[in-house]
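The complex is shown incomplete by one protein chain, all other protein chains being positioned as in the whole.
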Amino acid sequence: MQEMIVNRLRELLASGDYAGVIGWSKGETPFDRTPGLFTEKDLDRLCYDSFCGSNLSKYLIANAKDKKVIALLKPCDCYSFNQMCTEHRIQRENVYVIGVGCKGKIDGEKIRNGGIKGITGVSEEGDLLKIETLYGEKEISRKDVLLDKCLSCKGKEHKCADEVIGESEDTSVGNKYELVEKLDAMTPEERFEFWRGELSKCIRCNACRNACPACSCIKCVFDNPKSGVENKAAADDFEENLFHIIRAYHVAGRCTDCGECSRACPQGIPLHLLNRKIIKDINELYGDYQAGEEIGQRHPLTDFTFEDDEPSVVERRGGGK
Amino acid sequence: MSVNKEWTPNIVAFCCNWCSYAGADLAGSGRMNYPANVKIIRIPCSCRLNPMFVLRAFQRGADGVILCGCHPGDCHYSTGNYYARRRMTVLFSLLDFMGIERGRTRVEWVSAAEGAKFAATMNDFVKTVTELGENKKLGDLRCKK
Partner (left out) sequence: MQKIGVFVCWCGSNIAATVDVKAVAEALKDEAGVVFSTDYQYMCSENGQAMIRQAIKDYGLTGIVVCSCSPRMHEATFRKTAVSAGLNPYMVEIANIREQCSWIHKDMAEGTEKAIVLARAAVAKLHRNAPLTAGTSPVTKRALVIGGGIAGIQTALDVADAGFEVDIVEKSPTIGGRMAQLDKTFPTLDCSACILTPKMVEAAQHEKINIISYAELESLSGFVGNFTATIRKKARYIDEDKCSGCGVCTEKCPSRKGLDDFNMRLNKRGAVYIPFAQAIPNVAVIDADQCIHFRTGKCGLCQKNCSAGAIDFEQKDQLIERQYGAIVVATGFKPIDASQFNEYAYNDSPDVVTSLEFERIMNAAGPTKGQLVRPSDLEHPHEIVFIQCVGSRCSEDAEKGKPYCSKICCMYTAKHAMLVREKYPDVNVHVFYIDARTPGKNFDEFYRRAVEQYGVDYIKGMVGKVSVEGKKLHVQGSDLLNGEQVHINADMVVLATAIEPDPTARSLGTMLTASMDTNDFFTEAHPKLRPVESPTAGVFLSGVAQGPKDIPETVAQAGAAAAKVIGLLAKNELTCNACVAHANEAVCNGCSQCERVCPYGAITYEDREIRTPEFRGVRRIATVNEAVCQGCGACTVTCPSGAMDLKGFTNRQIMSEVDAICR
């Protein structure tokens, strides 16, 4: 597929209409894929394979501002792209979207965590991953090491592509709200303990924010010394919570559930569960809504009906048990 | 605040200028008693309440936060309270999801004519929060011992 993509890109770039293409290149380790803007002359470095899990749509804010570019988007990335177009952060007409086929992306951490050490290279054969290590070759099934976000895949359709290259597959398994429901079923004390355990790991590196396509503010309130809530050096314990709650709230209705926050978190905090809880609430209370489904949607928190439930519905739905 | 006294909760009440703030005034002119630990902040409309303010109050030591606005359909700006209703529902549910006691946050619709309801609401809210005790959880959430 990579070859097909590169050939098509060569064609498109030759027209001179585009300043470049937003895609991936190989990184330092066998699993790293570095996003970047590629021009005709460095197309050789462009790579597209099972490790290109990162969502490139956010790079378009900066790169498609006053020039036309080509973007390689997986089906799930399209939702983020549409949402950013809705919010006028990306000019749709400045981007030629090539929907690239995706059959689920691989989580390098999961391979390492599976006890495979001394990895020197990886290759794919159908559903099998062949991993070359210093100690010989090992085989594992792709399905066992897919990124968590791929397990709640939103489907194989590209919602915004100008053309599609390659086949896609819906890799979702089971109920994506399973963990949210599990937490909902706990007592408040248990939930509190869970989140305390998780959020205590936070080092405030801002990776979640930087990866999040919805967190694309020109200046984040937490960085703005004039906002009154900027994070100071001597932050109190509360501030991390404030950060994560407000971050979840700020992206409420706009979060496409792309899972980048959790994927990016170096501490492995399941931050996406906060967003997914909100998505679940919104769907249940205000009707099914998928952010980024199409351009120009009005999201549920900028909308209302006269008959909406009162906030006390939280208790009636089993909150505060 | 005096330290020797028995602990009483600190409550921040955000009140819409057009209805519940006036309702609180009416409770006052009717000499209806409610605890002194309720402090009112006037906002132009319930839709002005940023979730950030709620969290800020907790961060600074509030034990309960209540928002009072116009009854649905009666918003001075016609639609403000409808947005506030959705926003607070989502926020409260998220706080609940993180294990923060539900009783510490509340939304009530109190009109300018409902002085008695204002006082009763505050009495009831203070009672609920008093039963919950001091709000430590949000501060504690971060530091696992």
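Lettered A and B in written order, each chain numbered from 1.
The rule is short, and it goes like this: contacts are C-beta pairs under 8 Å (C-beta built on N, C-alpha and C of every residue); 3 or more make two chains touch, one makes a residue touch a chain.
Everything numeric in this text was worked out from a predicted model, so none of it was measured.
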Review point. Which residue, A:80, A:152, A:216 or A:262, contacts the hidden chain when the whole complex is considered?
Key: A:216
Check your understanding: Which one touches the absent chain: B:57, B:110 or B:126?
Key -> B:57
Study note, to complete from the structure: Given A:76, A:102, A:229 or A:279, the residue that touches the chain left out of view is A:229
Exercise for review: Name, in rising order, the residues on subunit A that touch the hidden chain in the full complex.
Suggested key: 86-89, 216-221, 224, 226-229, 250-251, 298-299, 301-303, 306
**Study point:** Residues of subunit B (touch criterion as defined above) contacting the omitted chain
**Key:** 1, 10, 12, 21-22, 24-29, 31-34, 36-37, 39-45, 47-53, 56-57, 60-62, 76-80, 83, 87, 119
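Everything that follows uses one rule, which is that only the chains that are shown with their structure count from here on.
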Check your understanding: Using CA atom averages as chain centres, what separation in Å is found between subunit A and subunit B?
Key -> 35
**Study point:** Complex interface listing, subunit B residues touching subunit A
**Key:** 51-52, 55-56, 58-59, 72-73, 79, 82-83, 85-103, 105-107, 137-144
Point to revise | Complex contacts: residues of subunit A adjacent to subunit B | key: 180, 183-184, 188-197, 199-200, 202, 221, 229, 236-242, 245-246, 248-249, 252, 274, 277-278, 281-282, 285-286, 300-306, 308-315, 317, 319-320
